[in-house]
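What follows is a single structure, written as structure tokens, with notes after it.
Of the protein chains in this complex, one is absent; all others appear in place.
And then subunit A:
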Amino acid sequence: MTDPVSTPKRSSAAGGWGALKSCGKHLLGSRSPLSGARALLKANQPDGFDCPGCAWGDPEHGSSFEFCENGVKAVSWEATDKRTPPKFFARHTVSELRGWSDYALEGEGRLTHPMRYDAASDRYVAVSWDTAFAEIGATLRGLDHPDQAEFYTSGRASNEAAYLYQLFARAYGTNNFPDCSNMCHEASGIGLAHAIGVGKGTVLLEDFEKADAIFVVGQNPGTNHPRMLADLRKAAERGAKVVVFNPVRERGLERFADPQNTVEMLRGASRPIASHYLQPRLGGDMAAFRGIAKAVFAADDAALAAGRPSVLDRAFLASHTEGLAAYRAAADATGWDAIEDQSGLSRAILEEVAEIYITSSKSIATWAMGVTQHRHSVATVREIANLMFLRGNIGRPGAGLCPVRGHSNVQGDRTVGINEKPPAAFLDALEREFGFAAPRRHGHNVLAAIGAMLDGTAKAFIGLGGNFARATPDTALVAKALASCELTVHIATKLNHSHLVPGRVGYVLPCLGRTEIDRNAAGKTQIVTVEDSMSMVHGSGGINKPASKELRSEIAIIAGMAAATVGSDRIDWAAMAEDYDRIRDRIERTVPGFAGYNVRVRRPRGFMLRNLAAERVFETATGRANFSADALPAATEHQVAAGADNTFVLQTFRSHDQYNTTIYGLDDRYRGVYGERRVIFCHPDDLVTLRQSFGERVDVVGLHADGTSRIAEDFRLVPFDMPRGSLAGYYPELNVLVPLSTFGAESDTPTSKSVLVTVCPRTVAAAAA
């Protein structure tokens, strides 16, 4: 490589060239950049870059971005100089690697070559792409039925990759689409579809600038959506109330220091965010919102009795909702004792929150996994929607419902067809566009896919990204499920534990990351598109060189597998992989809302997918927004645990140094944990009791009478501000305790936030096992 030249040669040409010496100063000093050069550059941009860190909206998309802390980690993680080449796999057997931590595996760096598992040597060995595609295609064609294959999607997959993937699987003949959203916001999709006719949020980023009150439920944006904290902080600074519902007292929600504010950072200052921080018991959010609604109804009765205007938005309720009377009856029938016991919150504080709601003219409710990973999550989402309906907080500026997604394109994946229960209209459109008979039978979600692999019904697992073996509950069972397959294929950027439980035929296929420039055979750069939590669809192009010349894009890999499996007679997979505009043209013709896709997505910030509910058009069975009148659950896990000795309810959550199953480091600085992950957080008084009984380090044992032993071994107890009787710790390590048999009603989401456990000393649990 030539040495860099830092000083340009001086111009010696005549006729105006000498003026170039001063040009540099003008370029930097000019308030208006060179118009001619700008015009020159306008023709082929702006293709922005979508940070894969989360799905929070981004007003600066594509411009001079600054990454939040999570974004820095996500981009750096992918841009590492470390490589996991074939010689690494030659040195380590798969059995040996199973003993490595997730952090250590990912720390080895980027995968560089397609690898095939060789059972004789228990190692992965490098193969060519053509060999991989040929064998994958032959194995899939050799199955008895297409429904024996499972096609898993991680939320990182772009719209284009996801669309091509579902097209491949449907052309092959199945709707088996286990998908990461099955484990996270499924309840939001189902609950909102019942309530407002669309399973997506109704707010835009701009609404956060206008809201008077923001209710943040079951969420930790400090760790999972740091840019959201900046928006919450701005809201708090202009006087909006930010009311937090979180059993664990998260520092990031209390105070936030803006890293963009140099003075504040130098002074070590921060600003408060939450005006009210409520710590409900795990699973108690539905009861809390029932209580708030009950108080709102009471206030309304009092106002009317006193001759004052109603505190409800009667016009909205009359014109746009159905079921208010039944909901009112349900609220009246729910006693305060039941509400307080289940929520863990007092009537007084819930009435105070109700007053905030009543005195705010514009309110937003946001939520995440603290709401969606319980048995009654769909009912909880609907309860939140119920409250928001009472004062018409939907479909107007500054108001609405906002489930906040953690993965950068989990919403987009569903939009473009990753759905095991596809709408008939979508399948009709695919048939018209591509000329094949799309399968109509509903397929498998995550739980059903695991069950099918365990009972031998499913024989092939294809994973488009992600770490299925770690992201799922009942870790040991899922590993067994994957290892029982005839075929496993993982499309990935780095090595993870899912790759270490290969099927009889096992492949790891390395792909380009979101940060890497993707060029087709002609050298033309490609962009992909994603949809954020606010239904904004925008383009993303890579910014770094690929980690290896052998890498292919997810789209190219899918196209290669598809061509080898179902052939190219009907669908020209290669052509779509060559130019992603062609994929977007197909999406435009088969998915509503994408008219002018290739043009609109290249505008700054892209475009918004129309959300009818945000316009107060509710495509529900009643044609209106639907109240629900569900009773509170008979007992939450917390209430069950309260009656039993040494019984706790555990929630799993992320540390500050991780992104889902990707472990960036071993610190969780907001919670004061450094250099370790095997920790259990508990109330200080519970900690005293537990330490006295069991010592510093304990085992945690699942309490489920299904005959399966579930033990998480060797965890250090850490005191934290959270309700008594609750425990918390990191996933994926604690996924061993989450049973497959306990899942949300309608959502089928594993109940990762409500796991009944007991605590044992190290020796007792190990001996019992």
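What we mean here is this: a residue touches a chain if its C-beta (ideal position, glycine included) is under 8 Å from a C-beta of that chain, and two chains touch if they have at least 3 such contacts; residues count from 1.
Note that contacts and distances are computed from a predicted model.
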item	value
Chain not present in the shown complex, as UniProt names it (candidates "MarR family transcriptional regulator", "Branched-chain amino acid ABC transporter permease", "ATP-binding cassette domain-containing protein" or "Sodium:proton antiporter")	"MarR family transcriptional regulator"
Listed residues A:98, A:238, A:308 or A:545, member touching the removed chain	A:545
Options A:76, A:568, A:693 or A:709, residue touching the unrepresented chain	A:76
Touch with the omitted chain, as defined above, among A:128, A:359, A:525 or A:568	A:525
Those residues of subunit A which, in the complete complex, touch the missing chain	1-9, 11, 13, 16-17, 19-28, 30, 33-38, 40-41, 43-49, 62-67, 72, 75-76, 259, 517, 523, 525, 541-545
